[in-house]
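In this view, the complex is presented without one of its protein chains, the others remaining in place.
Our next item is chain A:
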Amino acid sequence: MKLVAAAKVRRAQEAVVNARPFSETLVEVLYSINEQLQTEDVDVPLTNVRPVKKVALVVVTGDRGLCGGFNNFILKKAEARIRELKTLGLDYVVISVGKKGNSYFLRRPNIPVDKFLDGSNLPTAKEAQAIADDVFSLFVSEEVDKVELLYTKFVSLVKSDPVIHTLLPLSPKGEICDINGVCVDAAEDEFFRLTTKEGKLTVERDVIRAETMDFSPILQFEQDPVQILDALLPLYLNSQILRALQESLASELAARMTAMGNATDNASELKKNLSRVYNRQRQAKITGEILEIVAGADALA
């Protein structure tokens, strides 16, 4: 199972890599529009900053077990965040993605859940769109004032980090902020690569800064820039969610790899110990029988 999971991590990694040109180009377009609109007032509903009364939490978990503490970590983080929000006096609603999270929240009817969605083996733009649609309608209808995304960030094959990112309101510059207000520039992008080092599978993390070219002052807009921004931001939202789903999947697979690897090692060791005990017993019995026979022969002789 460890090898199956390893092959799947590679595929998950490829999916992230393939999705990269799309989101990079999207960020570039976003940047150039912002350059042009610096003096204008941008009124796009997705970037509205309102005083927060209700928060939506999108919790991404896995579909299956046998992955160690993966699902547990993210659910514990979700619970901690809910407690925090309660002490701040804020209302909350949960959108659960993934069968494990779904069954967890189903067993706890005291936590309001807006929607249950199943995760999948290969997150596509379609699944991300379903989540994006739900989140979009909740935010634009002013039912919630802030949307946070809880997913597991892929750090290395043995380590993954549950993180909380603020999804909405989007900053018009496309910055990605986590709950502590630490913002990462959208042009800066971290990505991981599954490689081999000294014959062992390892992961290398790289930070790539997308080239933000000098923008031409004669850049023509076929449509009104604000209209383009309006159409662009939902697409950007979608790519953010897709990215989170892909990273979560990769972390889940890595956790499964480690858990199954450990299980295999433990099983081998157990097998060795048990064989040893078995052989010892067998030898002891044989020795006993030989002794009996020898003693019997002696007694006769």
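By definition in this document, a residue touches a chain if its C-beta (ideal position, glycine included) is under 8 Å from a C-beta of that chain, and two chains touch if they have at least 3 such contacts; residues count from 1.
The criterion applied here is as follows: contacts and distances are computed from a predicted model.
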Undisplayed chain, where the name is taken from the UniProt record, one of "Alpha-1,3-glucosyltransferase", "ATP synthase subunit delta', mitochondrial", "Outer dynein arm-docking complex subunit 2 isoform X5" or "Glycosylphosphatidylinositol anchor attachment 1 protein" = "ATP synthase subunit delta', mitochondrial"
From A:24, A:91, A:133 or A:161, the answer for touching the chain not displayed is A:24
Looking at A:87, A:110, A:141 or A:220, which makes contact with the chain not pictured?
-> A:220
Who touches the missing chain here, A:140, A:231, A:277 or A:293?
-> A:231
Among A:6, A:33 or A:260, choose the residue that contacts the chain missing from this document, as touch is defined above.
-> A:33
Residues from chain A at the interface with the omitted partner, ascending | 15, 18-26, 28-29, 32-33, 124-125, 191, 208, 210-211, 213, 215-216, 218-223, 225, 227-228, 231-232, 235, 238-239, 242
